[in-house]
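Note that one protein chain is taken out, while the other chains of the complex remain in position.
For subunit A:
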Amino acid sequence: MTDEDLLLARLRSGEQAAYKVLVERYQGAMRAIAIAIVGMSSADEVVQDSWLSVVRNIDGFAGRASLKTWLLTITANAAKTRLKKQRREVFIDDIAGPHGTIGADRFKADGHWQQSPLGWHTDSPEALLDEQELRECLDHTLTSLSELQCSVLLLRDRQCLELEEICNLLEISHSNVRVLLHRARLSVFATLEHFEDTGEC
């Protein structure tokens, strides 16, 4: 029996502690999906509705997809239902983070680096994140991205969803997901680089 089978059995038997595990494990990804589709203001309500729908339907879960995919699909559907009620324009906007991006000004006319990346004092993410100020700085960068951009970044680089899965859940094209992801990553990169260079946010 896999870890997931075991958890599923506990959920079906109605064990409240199992729901707590499930919420703690997947709430972040569900929230990212909801924010990407309906925006921050209604996201928590959508996630709450999704959980109630999970409780109602857990007995019918056939296990063809993974539990995670099932949860995220329920969330995406709940968000889309909500969206029909409050039409919100989803567009590929171009919001750069507070420390900019790696733009054309970093390169010479011939396409070589004008201002090449500096070395960082460590390669370890944990060591980098030891700095409380950097953690806050990154939070600031993430909240300054568009909701869609931030969600796509978190779904890919934190929740490790495949690009294909993100396209399907959010109903946006592969090329749009790639553009959003690339811009978000460059904004995060720019923040880390700025912090390494100056020691401040």
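The working rule: contacts are C-beta pairs under 8 Å (C-beta built on N, C-alpha and C of every residue); 3 or more make two chains touch, one makes a residue touch a chain; residues count from 1.
By our rule, contacts and distances are computed from a predicted model.
The protein name that UniProt records for the chain not on display, among "non-specific serine/threonine protein kinase", "sn-glycerol-3-phosphate ABC transporter ATP-binding protein UgpC", "Peptidase M16" or "Anti-sigma factor", is "Anti-sigma factor".
Checked against the full complex, the one of A:L7, A:V46 or A:L153 touching the unshown chain is A:L153. Among A:D5, A:D44, A:E171 or A:D197, only A:D44 touches the chain that is left out of the view. Where subunit A meets the missing chain, the touching residues are 14, 16, 19-20, 23-24, 27-28, 44, 48, 51-52, 55-56, 102, 104, 106-107, 110-113, 116-117, 119-120, 123, 125-126, 128-129, 135, 138-139, 153-154, 156-158, 160, 163, 178, 181-182, 185, 188-189, 192-193.
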